[in-house]
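So the structure is just underneath, and the comments pick up after that.
Every protein chain but one is kept in place in this view of the complex.
Chain naming follows the written order as A, B, C and D, and within any one chain the residues start at number 1.
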Amino acid sequence: EDVKIGIILGFTGPLESITPAMAAGAELAMKEVTDSGKFMGGSAVVPVRGDSTCIDAAAATSAAERLVTSDGVAGIMGADCSGVTGAILQNVARPNGIVMVSPSATSPGLSTAEDDGLFFRTAPSDARQGVIVTNILQDRGFKEIAITYTNNDYGKGLADAIQTEFEAAGGTVTIVSAHEDGKADYSAEVGALASAGGEVLVVAGYVDQGGSGVVRSALDTGAFETFYFPDGMVGAKLNENFGAELNGSFGAYPGTDSTGAATFVGMAEGAGFDGTSAFAPESYDAAALIMMAMAKAGSTASADYKDHIMDLANAPGEQIFPGELAKALDLIAAGTEIDYVGATAVELVGAGESAGNYQEIEFADGAYSTIGYR
Amino acid sequence: MSDTLRNSIYFALVALLIIGTGILQSWNSALFILNMGLISAIMALGVNLQWGFAGLFNVGIMGFVALGGLATVLISMPPVEGAWSAGGMRILSGLALGIMSIVSTILVFKRMQSGRNRTLAMLAVLSIGFFAFRAVFDGGVEAVEAINPANAGNIGGLGLPVLLAWPIGGVFAAGAAWIIGKTALGLRSDYLAIATLGIAEIVIAVMKNEDWMARGVKNVIGLPRPVPYEIDLQNSAEFVAKANAYGIDPVTASTLWVKLLYAGLFAVVLIVIFVMAQAALKSPWGRMMRAIRDNEVSSEAMGKDVTARHLQIFVLGSAICGIAGAMITTLDGQLTPTSYQPLRFTFLVWLMVIVGGSGNNLGAVLGGFVIWFFWVQVEPMGLAFLTLITSGMAEGSALKAHLLDSAAHMRLLTMGIILLCVLRFSPRGLIPEK
Amino acid sequence: MDLLNAFVALANFVLIPATAYGAQLALGALGVTLIYGILRFSNFAHGDTMAFGAMVTVLFTWWFQSMGISFGPLPTALLALPFGILGCIGLLLFTDRVVYKFYRQQKAKPVILVIVSMGVMFIMNGLTRFIIGPDDQRFADGERFIVSVRSFKEMTGLQEGLAIRTTQGITLVTAVVVVAALFWFLNRTRTGKSMRAYSDNEDLALLSGINPERVVMVTWIIVATLATIAGVLYGLDKTFKPFVYFQLLLPIFAAAIVGGLGNPLGAIAGGFVIAFSEVTVTYAWKKVLVYAMPERLEPDGLVQLLSTDYKFAVSFVILLIVLIFKPTGLFKGQSV
Amino acid sequence: MIEVHDLHKHFGGFHAVDGATLTIEKGSITGLIGPNGAGKTTLFNVIAGVLPPTSGRVIMDGEDITGLPPHELFHKGLLRTFQIAHEFSSMSCRENLMMVPSGQSGETLWNTWFGRKRIADEERALRAKADEVLEFLTIEHLADHKAGQVSGGQKKLLELGRTMMVDAKIVFLDEVGAGVNRTLLYTISDTIKRLNEERGYTFVVIEHDMDFIDMLCNPVICMAEGHVLAEGTLAEIKANPEVIEAYLGTGLKNKDKVGA
């Protein structure tokens, strides 16, 4: 019998350009499991997509409602934006007792939301990233930074975290200024940022949204030459859009020196999508975790498998990397403890959110490359 | 075919669509559509009041809906500990200062002779007021936002029952509408439209950026509910027993029951508003409004105070949108300011009114249900359509893959096609004004 | 010297970007204002029309680029532009035939047409994303700057730099030329006058022997041209992304309306009002003041009236103020 | 009744009303004539509060009413018709009349919900009255027609009918006759006379039909270029060479065509 898993992402709306890769990531994991033939006695895992629109809580709720009550999905990989994620969690997942694993909702508010133990995320929390950013900046000897963030819960939370950490470490934040995604022009923001000054501009935004717009404008006007890119900004698009103009800029995004990340990129290439696209690896991991937990519980009922997610994701146990899901299923069947590492070295802490491992990147010769891990 | 018969058929069709959803998809989906349909119908009524009856081109609906949502937080959330003592009072006095400076600017404008002196005096009062406001206000905001910013950082609410937030949401919206009306109702047609649109954007900007109020873009989640939680029902032996007696599993029963309770609440609000709107419309008041809509100059010459009537209906219509906004936020259980997008909360409502038939309350209600139904169902419809046309294509063909990848975008396309078809078949709306 | 630096900083971060942005908005607003002026409705599909026209141009640009055709220092897209315009004209004429014509014959109220245009918007939106996808696409090439920050600094020896992008220059020149041409066309040529006559009184236009279908056709052709030009120039300057064109609709409408609907000059003025109010009011004056003020008076704060979070709010406040004093816009627009 | 003191109304540089001073006696039917563009309608519009004056004052019964909004003037008993008919086009002709009286209790929202009985009574009376007026105007068969879809002349009749729905002190009629059939027009003139005599309405009538003016008006004021050119009985005015030159003319030149 087929097992259905919902993929609820903003296929239309402001994040529509990164969602295809995210969905593809999740579906890649499902295909892998299905192809192994070792899942729940040979069941296939069928993805069912739903459009969260990223912004319209009601539409997202209704899509989730349909997936859960009509398609009968056994778990939800999603949603993407924190707002709709919260809505689906409260209005669909909890009432129906369905597990939800979000690959990209990073709002700290979700940590404390009532979830009956049903909600997890493979994306690290913003607080953690604040520390990482501060460390990297300090190691490079920067004392003065300006921050611009995309005006939503992700950007705002991240900017808050960075500011707090950086100032606590004795640095100066000259300005923290929001930008709205998808707008036509960022001259005003860049004007204010330039006026405030700073050695580095931290762009807490999305690479295919306003973030790139701000960088473009800042480069053109000569407002900043060095940038720091947090997770939402790191992607192939950066190379494409700016190339050598960014030489000397740096950043970090979730990832480990484990082979997982690279493997995933390779697998993605084979499947025809961009594995470095934001939150695509997280999506793979989210889907994988759901399925592993089901296997471990021997049941697709959320109530049964929800308790296994945390312990599957964390050590101890045999490490599982992308592409090794079949092996994992075997190990689970054999009763061996596993530690799912996946594409992003997931490590779930606290209320079921990723602890966050980061890889530091730097631009040289018009492309970025990983120079270290934190 | 008589009008009554036609209208009954329309509503029967809508009922059929919803019931069909229940049978083909799930009753939860059906009830969800019903609930949002009820709320949509209320919003459509509010807009219809303004446009259909008074010809006011208000495209700031989003702002009023958002104010209703804000009310929900401010009324029903428990207060944040220490926020009031930290800076709440200071914020309030800052706001008071701000209002005072605006009022005194207006006074200067009214009292002084026009000329350069007046302009200078106004500028002086305004800038002094502005800096005083910032000086007092900013400190308070900082203090409040410093309190546990990751989970609070706002002043919280009053901790009152959430149902109370519905009328208060209406009052919020009405208050804003009154201020807007006083300043902008002199504008006509599209000029009024852009003014109201702008004001709505301003409301949203404030809600997004003033974290002390309702956490801004960080969202407020976990709002109290007027109905029980499903999980509580599932844990209640009594409920489980009842569900079993009807042969429904307790989880489904609880989700359905909660939705039914909501539906009941929403239906009551809708019916009350509908009956009142209908009574008003079918009376000399309605006649007067239609006269004003037809010809303002001559209504004015016939002794009707056009400005006052416009203000009245603008405030009323907006209040209704505010109530609906509070209801949506209650249903969502959270306030997410980034979700207030003009497409969803303004233009979709306009679609409802026009497709339903502007100037006709029944039409507005019908439009609310129909458009909402499609808004939700075009997603599976678009997908189904694409699956159908690609079913003949070779597996793995590039075109097929491309088509299926684009399925999500077919959602809006399908919506467009449905819209054009409906308007083609009844250009004045499904239930036109008589 | 310091004053010069102050001025350059201001020019670089405020004057030039705002002017270029204003010109971009103005080009979009011209299309909106023309449809309003002649066909009498607010066309919600305009943003997506721009996106469609730009998309066709992008496709042709790619094709040209792949064949190695280039336009020297200017972007190749300019060569592809005529094809984009043709594509867009085709689409608009087709839409008019299958959609708008019916409502015109029904003499539907403007608001119905507004809603119909929303339907068209959804469809065009889907179409564009279907063909080229929702991602942003790069198609700019040629020389990026007329003056770049570095070369400016080297040239003048000033501390502050100044950048003028090629696309900014092209946009501004185009905007001026297009508005002049449009103004001349509407007010001086027979066809232009007949279009205005049609918008004034359709029945009487008929009685004067004006062919309404021709007027409508010419209008759509001009609109398609304007939309494609605006869309391409915007895409060149920033990036081509369907969703952003939809978002552009709001400032474009705002520009058309503050300027006075139906008036080309108004569209230009409106574009600049919106652009300058977005960019200037939230500007942090610190940088300029540091240069301009004697040392001991240098500000420590940002000297910012409002944070940039409020830039849209501020631009709308300015719009409101303009409308309160000039209820039909700066240039006395029409209203239905 | 109404005194107009040195009234000016400028449109940009153009002086549409340029120092008009005139008095309208209580109980009179004053005719206002003058060439096209003399400023008659503009004068009406200023008096009736539709346009703000550039300068000058309007006094009604000793009270300064300059610049009051039209709806307040209506309540003070000042009614006017429009030269270019301003009907409520999507409402029926009957409704066009029924909406006129002010102070209807059904115009208060509260009453529409909680005072339905009273409204029903009022409506019945109003309806009867509206039907009476329609009948008088010979358009009773159009009672339920949309006002936007009646003939040009019928719209003018409706325009007049509205002034008959309420008790007015002073009524300004702007070319009610243009486009109205002559036979009916003369009946209308009888009514105007009757209203004037029986109810004491004061009328100010703009009209280009000299027969109509002749039948009805005394005194007659002739305006030209924004100010008063002459004032007196119609006979006096007709004899005034200035008026003849500016307004009346000397009849058809192509006399020979007549009867050809």
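Just so it is clear, a contact is a pair of C-beta atoms (placed from the backbone, for glycine too) under 8 Å apart; a residue touches a chain by one contact, two chains touch by 3 or more.
Criterion: contacts and distances are computed from a predicted model.
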Listed names "Amino acid/amide ABC transporter ATP-binding protein 2, HAAT family", "ABC-type sulfate/molybdate transport system, ATPase component", "Nitrogenase" or "Sarcosine oxidase subunit delta", with the criterion being the UniProt name of the chain not displayed: "Amino acid/amide ABC transporter ATP-binding protein 2, HAAT family"
Which displayed chains the hidden chain touches across the whole complex: C, D
Contact residue for the chain not shown (choose from C:109, C:138, C:193 or C:326): C:193
Among D:21, D:55, D:181 or D:233, residue touching the chain not depicted: D:181
Among D:157, D:173 or D:195, the residue in touch with the chain that has been omitted: D:157
Touch list for subunit C against the chain that is not drawn: 190, 193-194, 196-197, 199-201, 203-212, 334
Touching residues (missing chain, whole complex) on subunit D: 11, 33-38, 40-42, 83-84, 138-139, 142, 149-154, 156-157, 175, 178-186, 208-211, 246-254, 257-259
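As a convention for this text, only the chains that are shown with their structure count from here on.
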Chains touching both subunit C and subunit D, listed by label: B
Reference subunit A; chain at largest CA-centroid distance: D
Chain closest to the middle [Cα centroid of all protein chains]: B
Subunit B and subunit D: spacing of chain centres that average the CA atoms, whole Å: 46
In subunit C, residues with contacts to at least two other chains: 129, 134, 307, 309, 312
Pairs of chains found to touch, sorted by chain label: A-B, A-C, B-C, B-D
In the complex with subunit B, residue positions of subunit D that touch it: 48, 50, 69-71, 74-75, 79-80, 82, 86-91, 95-96, 98-100, 102, 104, 106-109, 111-113, 116, 119, 122-123, 162
Touch list for subunit A against partner subunit C, complex: 12-14, 16-17, 151, 175, 177-180, 182-185, 187-192, 194-197, 208, 212-213, 216-217, 220-223, 237, 240-241
In the complex with subunit B, residue positions of subunit A that touch it: 11-12, 16, 19-20, 49-51, 55-59, 61-63, 65-66, 68-70, 81-84, 86-87, 90-91, 94-97, 107-114, 116, 127, 151-153, 155-157, 160, 178
